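Note that one protein chain is taken out, while the other chains of the complex remain in position.
Right after this comes chain A.
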Amino acid sequence: MAALMHAGRATYAFFERNWNLTKRYLAWEVVWVIFNIVNSLSVTFIGLSAKQFAPQMVNHLILTFLIGSSVWTYLSVTFEGVTDMITIERWEGTIEHTFMAPISRFTHLVGSCWYAVAHGLLFTAVQLLVVCAFFSLDLSHANYLSAIFIMLLGSISFIGMGIGASILPLLFTERGTQMSFIVRAVLLLVSGVYYPIDVLPVWMQYMAYVSPATYVIQGLKEALINGASIWSPVMWANTWPLIIAGIVTIPVGIYIFGIAERYAKRTGKLKRNG
């Protein structure tokens, strides 16, 4: 019981710390939201331009691009939140204090990640609301509950993959964060972010099948465009791969992180100048 209480307090410590940091960097948050809204709009307007040659497809295309850009934003914000647990701490010099705190790495990593998920969801919701205001979208069939459900379920595997990617800033002190960008970019490329995966080369389609982002994107399309309910077979087809991915990626991510941490402690890489 005491151990659980300690883990709970430590988990909250990371949430509170990140919330305080977000408040102190509010101007940056505003700039980042605007940047993502502009990005999303520049992609979504491509859908609107389709009314010249396929007017019946406009709503579908806009929603497809909107979902793609939203998932891109969500994954970016969440991934950044997860990898930031190393990057910011290294930048500020607090990494050694966090790593010598008497908490398990599971508590440390999951504690840092749940703020990333909450931050990512809020960020994406703001972006969606603003971008939707630019278009007359038909969302009469949308099932928002299913959409939130699939995002939350997908978040579990995104956290696992983010933890795995956060070893890059841990091991590569100079450019590790930039190296982690490639992970999410490849993930989205093979997951059919703005297109069906069957347009991809066959070898990339195999990668799509093991990418959790594929099922999040497909699930969101089913929920928002076709109004699929959580218990429908079409949603289940996207739910079970995400459950398996969640079960696999978090322990694997923490295990990989543990190996990297041990390597960093052997070679003196926890501290930037060794």
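The definition used in the following text is that a contact is a pair of C-beta atoms (placed from the backbone, for glycine too) under 8 Å apart; a residue touches a chain by one contact, two chains touch by 3 or more; residues count from 1.
The criterion applied here is as follows: contacts and distances are computed from a predicted model.
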Should one name the undisplayed chain from "ABC transporter domain-containing protein", "NADH-quinone oxidoreductase subunit A", "Acyl-CoA dehydrogenase" or "Peptidase" using UniProt, the answer is "ABC transporter domain-containing protein"
Of the candidates A:His141, A:Arg175 or A:Lys265, the residue in contact with the absent chain is A:Lys265
Touching the hidden chain, out of A:Ala10, A:Ala50, A:Ala118 or A:Met207, is A:Ala10
Kindly state which of the options A:Val31, A:Ile46 or A:Ala101 is in contact with the chain not pictured.
-> A:Ala101
Where the unshown chain meets chain A, residue by residue = 2, 5-6, 9-10, 12-13, 16-17, 20-21, 24-25, 88, 92-94, 96-104, 262, 265-268, 270-271, 274
